[in-house]
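The complex is shown incomplete by one protein chain, all other protein chains being positioned as in the whole.
Just so it is clear, A, B and C label the chains in written order, and each chain counts residues from 1 on its own.
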Amino acid sequence: MPQPAIPSRRVMIGSLTAGLGSLAAASAAAQGGGGLPATPTGRPDPQLERPPQQAEDRRLGWAVAGLGHFAQAYALPALGRALMSRPAGLISGSPDKLRAVGARYGIGEAHRYGYDMARLRDDDSVQVVYVITPNSTHAELTVRALEAGKHVMCEKPMATSAADCQRMIDAAKAAGRRLMIAYRAHFEPYNMEARRMAEAGELGRIWFAASDHHRPLDPSKPRDEWRMRKDIAGGGSLVDIGIYSLNGLIWLLGEEPVAVTATIHSPPGDKRFAEIENVMTAQLEFASGARVNISSGYTADKKRIDLWGDKAVAVLDPATAYKDNRLTLSNAREQRQVISEAASAEQFTGVIDHLSNAILNNGAVATPGEMGLRDMRIIEALYRSAATQQRVALNPDMTMKG
Amino acid sequence: MPQPAIPSRRVMIGSLTAGLGSLAAASAAAQGGGGLPATPTGRPDPQLERPPQQAEDRRLGWAVAGLGHFAQAYALPALGRALMSRPAGLISGSPDKLRAVGARYGIGEAHRYGYDMARLRDDDSVQVVYVITPNSTHAELTVRALEAGKHVMCEKPMATSAADCQRMIDAAKAAGRRLMIAYRAHFEPYNMEARRMAEAGELGRIWFAASDHHRPLDPSKPRDEWRMRKDIAGGGSLVDIGIYSLNGLIWLLGEEPVAVTATIHSPPGDKRFAEIENVMTAQLEFASGARVNISSGYTADKKRIDLWGDKAVAVLDPATAYKDNRLTLSNAREQRQVISEAASAEQFTGVIDHLSNAILNNGAVATPGEMGLRDMRIIEALYRSAATQQRVALNPDMTMKG
Amino acid sequence: MPQPAIPSRRVMIGSLTAGLGSLAAASAAAQGGGGLPATPTGRPDPQLERPPQQAEDRRLGWAVAGLGHFAQAYALPALGRALMSRPAGLISGSPDKLRAVGARYGIGEAHRYGYDMARLRDDDSVQVVYVITPNSTHAELTVRALEAGKHVMCEKPMATSAADCQRMIDAAKAAGRRLMIAYRAHFEPYNMEARRMAEAGELGRIWFAASDHHRPLDPSKPRDEWRMRKDIAGGGSLVDIGIYSLNGLIWLLGEEPVAVTATIHSPPGDKRFAEIENVMTAQLEFASGARVNISSGYTADKKRIDLWGDKAVAVLDPATAYKDNRLTLSNAREQRQVISEAASAEQFTGVIDHLSNAILNNGAVATPGEMGLRDMRIIEALYRSAATQQRVALNPDMTMKG
Partner (left out) sequence: MPQPAIPSRRVMIGSLTAGLGSLAAASAAAQGGGGLPATPTGRPDPQLERPPQQAEDRRLGWAVAGLGHFAQAYALPALGRALMSRPAGLISGSPDKLRAVGARYGIGEAHRYGYDMARLRDDDSVQVVYVITPNSTHAELTVRALEAGKHVMCEKPMATSAADCQRMIDAAKAAGRRLMIAYRAHFEPYNMEARRMAEAGELGRIWFAASDHHRPLDPSKPRDEWRMRKDIAGGGSLVDIGIYSLNGLIWLLGEEPVAVTATIHSPPGDKRFAEIENVMTAQLEFASGARVNISSGYTADKKRIDLWGDKAVAVLDPATAYKDNRLTLSNAREQRQVISEAASAEQFTGVIDHLSNAILNNGAVATPGEMGLRDMRIIEALYRSAATQQRVALNPDMTMKG
């Protein structure tokens, strides 16, 4: 039996008792005896640490393009628990997958599409397309979705060439739609805290920073198969995970490089590396004088970012894992691990809701297509440097000098 | 445009190319040029580390009773992402909450109930009621839900007296329904790994174990208000979080105590502790000879369990947090942190799906009402020991001797 | 060639150059060419973080009684590097040991003694005797050394009975000499920092504390053989390492217990525990309301102390190891590891120099015989409680009530 709403936010013990009394009486009447013991059931809304999920019809509808491992294990569940977004469409080349995944998320046949995205333009329940396919298809699928009038979230790397990135940006402009790159780390609680600290000067002056992203490429897993093919992946460890080092440090330092020097290496005889590089190392120089060392690799297993400030050294380790990232600050006197209330897993909903929010409230996109293009240009400079064994200077728009 | 299903689980490079070719052709036709670059879009289902969410109509419907902080911030989101369960009903004394939360989760008016649960018996979309109200109401609400023909998950502590626990168990038997206590730690990945290690003998012989659960009681938070009232909470830090120490160690050791000695203390002048204890300490003796120290408190902030084996000491710290629990093994030669693929947050879906699975597949419930009764009896013995300053010996059913 | 002393503490670049110039000239003259490059060799004394060792003749002479493992591996090396103390005599029942160790440390035959300590009274180079023999001999050897007019440092536990402790204190008073118990943790950098923090209120109010000291008893090691014999050791894990938990927490909390409840257990069939206890657990109650859980054991391997303050929980883990102890503070927002400039190994010289300093400068002894007696009384109360399964209340002087 319903209770009258209690207007005040905080309930006093006195009113609690009153509330309990009426409930007890009500339930006694309803049950013909027994009754519910005294309890503060009349309390108002709980003080939630974070805002709750919005009502279903106020969440933007997203269609996921590409139903591979990441889409099924991370993107779709994240859409299911996002606050301002919901799964509303599926795009795949496999009718079987469309059927199975559609049933799981209650996405009817009317909202399931092949990669041609025919009829998607008319599907009003879908406002955003999330492109999660192998790298070489990002550009074409993004353009198609934009041309269908949808906003686009595109996984990193944005594409396999700067030219493709530019084409995607142009298409977004032509369509008047948003284009965002899914740089999750910008929404990961510990990365965000490191960024806040660096910006606030809490780490002091940062003259050096470093980041290393390595993970073993496993050819026995379907999701790693295509990464061994240069035409599909566009490169090796650099484009896949080295991009986290690159994008992360530029963001954390708030500055873009003026020159890069890189090397790459592919172990002969290892079939994984017949087309792509295993290890990439690079030095980045910044106009401020800051220096950065980065590396990526496809054999070891560790993902780390550090900012070497003269007040404290901040280490994110792991920096960009799907869960349990950790931020530690140290100097000669202490080592301090920061504990965020938010879990690393919130990066998945965070990146999604960021775009929904930007669309709904006309806000800025923190990681737009232009950032993806910038990173692709630097990646091209890194490969150039590695190929020529020469330092490559960069223009302000990150195109190569000379 | 749909692709034909590919029967084999793993795709060979050859068939990949074929698949890509047909897609490229299809899209070229559809788009009148351009076409999608070669990509392995024809791959079969991804190898998911864990099973995906089942289709909506195959998940059991749950009604949540009590829409406070835990329900809104943890239980309902967990039901939203559970694999075999889904939110299907709401039970509350507040019409406002029923309306707001109902809208958020798409639970219509027909499935919203007051605490009398009138008509719930006829609601076929609800199979389970999850009781998340203040402790003193657990028994009555559980009995009502069982009488309405629903299975029940009840939050810990099961009730505020062993007598109430017995009444709940009797009601479940009478109704032929399941009654489970939401001891989440049994489904938390790091606790589970510690349990596996202990059982497998990887820690060696465990002659001593300890656990301390402390967290600051904050009277400014509505969700902590009722915990200061003995009639509602049933006790202080012991029943709220000390129960994690108690239940956890019994589970991890696989043995129940034969005697307990306890003390409690309430700092005079602190209004939080006018009715309930702040600190509880206890020693537990086991027939095997093992000894256990536990404590709980409402002022410090740390939750830890350790098993002192003669091969390794396992420390869970935090042991029972909502996220980022950690398991470390140590001996004189090394300290080893175990990293689970599963996140601590899965405990919330794990505990829920465990009951759904037991119902659907007629399986055993790992943390049944009988376990809640057992723990309540030990709690009563601990309070008795503290009050009498005497060691209390226990019968095999955990009732007090003498 | 000697340089004139430079009076100022800090050298300016100008004077540096001058100094270097003269050195260069000097060396050029001396060598007939070449010469030493410019360098600031004329700098005054370095700023040492800690005071240097005093001149040999200003360090007090110590004789070590008992030349077992601890004496040879820790005590004698510590005397060698102590700032105010030096090895000056040896006392042992083994002429072979006296010869071998004497040669190693340059301690001549005139300063080597049997346990009768005949002639020691006349040895003016020895001012202190450090008793490092099995527990049951502490009292007699201490009394002999005091009667020979020497000050005494006695290893923990002070003796095997409170009566013996009292006899030692009486002998010290009669002789007008100092008697100190080697509670090293009071001089260990991280324990000292924890003590400072607790006293300064940096941890907030501490309502609960805990400490567990366990290490595997290894009967294959001569130094563990006698610990299995009750007549020699005086008890099991409690007197050997549990005393660290007991003494440490009383010191850190700055308060003595008013009642104790304990259990002990000896696994049947394990020959190590035919006479002594393996595990001891205890609860301590304090007048302030604070509660403490302690344990000790001879099978697992870990030594930990924690203070559960309401501002932060301080964990020493390891707390009382010979090296690499660690102090970590945590609350819900962060975990902070404190890094001391001093190494844990300084506890060995710290405890020694503390007594030398007290003797030389008439200072107070932080861990006097009276503290050893107090701890022995509590230990006797713990064993009484374990034997009677009763809580034992304590008088202000730690004798048992009733």
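One rule holds for everything that comes next: a residue touches a chain if its C-beta (ideal position, glycine included) is under 8 Å from a C-beta of that chain, and two chains touch if they have at least 3 such contacts.
The structure presented is a predicted model; accordingly, all values stated were derived computationally and were not measured.
**Student:** Of C:199, C:231 or C:397, which residue touches the hidden chain?
**Tutor:** Touches the omitted chain: C:231.
**Student:** Of the listed residues A:105, A:183 or A:308, which contacts the missing chain in the full complex?
**Tutor:** From the options A:105, A:183 or A:308, the contact with the absent chain belongs to A:308.
**Student:** Considering the complete complex, identify which of B:48, B:274 or B:332 is in touch with the unshown chain.
**Tutor:** Checking the options B:48, B:274 or B:332, the one contacting the hidden chain is B:332.
**Student:** Of A:99, A:223, A:291 or A:384, which residue touches the hidden chain?
**Tutor:** Reading the full complex, the residue touching the unseen chain is A:291.
**Student:** Touch as defined at the start, partner being the missing chain; which of C:137, C:166, C:266 or C:390 qualifies?
**Tutor:** C:137
**Student:** Residues of subunit B in contact with the chain that isn't shown?
**Tutor:** Contacting residues on subunit B, toward the hidden partner: 332-339.
**Student:** Which residue numbers on subunit A touch the omitted chain?
**Tutor:** On the side of subunit A, residues 204-205, 207-208, 210, 212, 214, 216, 261, 263, 265, 267, 278-279, 281-283, 285, 289-295, 297, 299-302, 308-310, 313, 330-332, 389-391 touch the unshown chain.
**Student:** Contact with the hidden chain only, please: which subunit C residues?
**Tutor:** 1-3, 5, 10-11, 13, 16, 19, 23, 26-27, 30-31, 34-50, 52-56, 66-69, 71-73, 77, 80-81, 92-98, 100, 103-106, 114-116, 118, 133-134, 136-137, 139-141, 144, 221-223, 225-226, 229, 231-232, 323-324, 339, 343, 345
The rule we apply is simple: only the chains that are shown with their structure count from here on.
**Student:** Round to the nearest whole Å and give the separation of the Cα centres of subunit A and subunit B.
**Tutor:** Each chain reduced to its C-alpha mean, subunit A and subunit B end up 29 Å apart.
**Student:** Using CA atom averages as chain centres, what separation in Å is found between subunit B and subunit C?
**Tutor:** The separation of the two C-alpha centroids amounts to 46 Å.
**Student:** So which bits of subunit B are touching at least two other chains?
**Tutor:** None at all.
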